[in-house]
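Structure first, commentary second.
For this depiction, one protein chain was excluded, whereas all remaining protein chains were kept in their positions.
The first chain written gets the first letter, and so on, giving A and B; residue counts start at 1 in each chain.
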Amino acid sequence: MAVVTEFINLSTQGDTDVIDITPQISEKLRSLNIKNGIVTINVCGSTAAVTTCEYESGLIQDIKEIFEKFIPQGKRYHHDDTWHDGNGHAHLRSSLVGTSLTVPFKNKELILGTWQQIIFIDFDNRRRQRKIALQFLGE
Amino acid sequence: MAVVTEFINLSTQGDTDVIDITPQISEKLRSLNIKNGIVTINVCGSTAAVTTCEYESGLIQDIKEIFEKFIPQGKRYHHDDTWHDGNGHAHLRSSLVGTSLTVPFKNKELILGTWQQIIFIDFDNRRRQRKIALQFLGE
Partner (left out) sequence: MAVVTEFINLSTQGDTDVIDITPQISEKLRSLNIKNGIVTINVCGSTAAVTTCEYESGLIQDIKEIFEKFIPQGKRYHHDDTWHDGNGHAHLRSSLVGTSLTVPFKNKELILGTWQQIIFIDFDNRRRQRKIALQFLGE
């Protein structure tokens, strides 16, 4: 059994930018000497999230709209009284969706549904350089 | 340390069908030659989710109602413009709740609260045959 730590670096647009990170994770997995196990995918930050969806343009638009309905960007949040950077909504969305996802793999293939991708959502209100940690455990 | 991949197959009613999958997971665990570790439970699909709750009929009704309030089935979603299958709400609910859950075990017993069960929620708008991946890591 081995533990391998890898990182993905991303440039995002912010504003609920939804990015399919499945290809980068699969590529890292292929490069390792591990066949079966799990990968834990963690956002290093508190204004973004990781989850899964069917990655198609209609649904991505729906994701943007549903978060704007639930936790609007324009509303005043107490967090903004602390830092005045206008991203209170991004923090709340991140805590709600979550910043960690664990996906199993077998014979070097991620176990996902046919129409299911791993997505990174950047809720922050500006462009960001992001680092995502991948912890592989397996044999 | 060993890695073992198992699958659970489920017939669901769709329409936010909430199913207690704790017994199937415990049964798989008992059949394995692993005592201590974790099991990662993953929905293979993008219109269902996995989480925990106290599995009792009142709360299950509350779960159905809260999702209908948050992300109603009847509303028009952009996802339906792509596939016309009327399940945009199911995709959004799945991404929000999440499709992966990790639960520890010790001496072949899942570590859960007394009133806490592992639930699979099928948000799709029709009956489905579902596959849930269980990745056991332990010793």
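Note that a residue touches a chain if its C-beta (ideal position, glycine included) is under 8 Å from a C-beta of that chain, and two chains touch if they have at least 3 such contacts.
Worth saying up front: this structure is predicted, and the values here are computed from it rather than measured.
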**Prompt:** Looking at A:9, A:82 or A:114, which makes contact with the chain not pictured?
**Reply:** A:82
**Message:** Applying the definition given at the start, please give the residues of chain B touching the unseen chain.
**Reply:** 1, 36-38, 51-54, 56-59, 61-63, 65-66, 70, 96-98, 101-104, 106, 111-113, 115-116, 119, 137-139
**Item:** Positions on chain A where the hidden chain makes contact
**Value:** 1-3, 5, 40, 42-46, 70-71, 77-83, 88, 91-92, 94-96, 98-100, 102, 133, 135, 137
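Everything below uses one rule, namely that only the chains that are shown with their structure count from here on.
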**Fill in**
Taking each chain's centre as the mean of its CA atoms, chain A sits from chain B at a distance in Å of 20
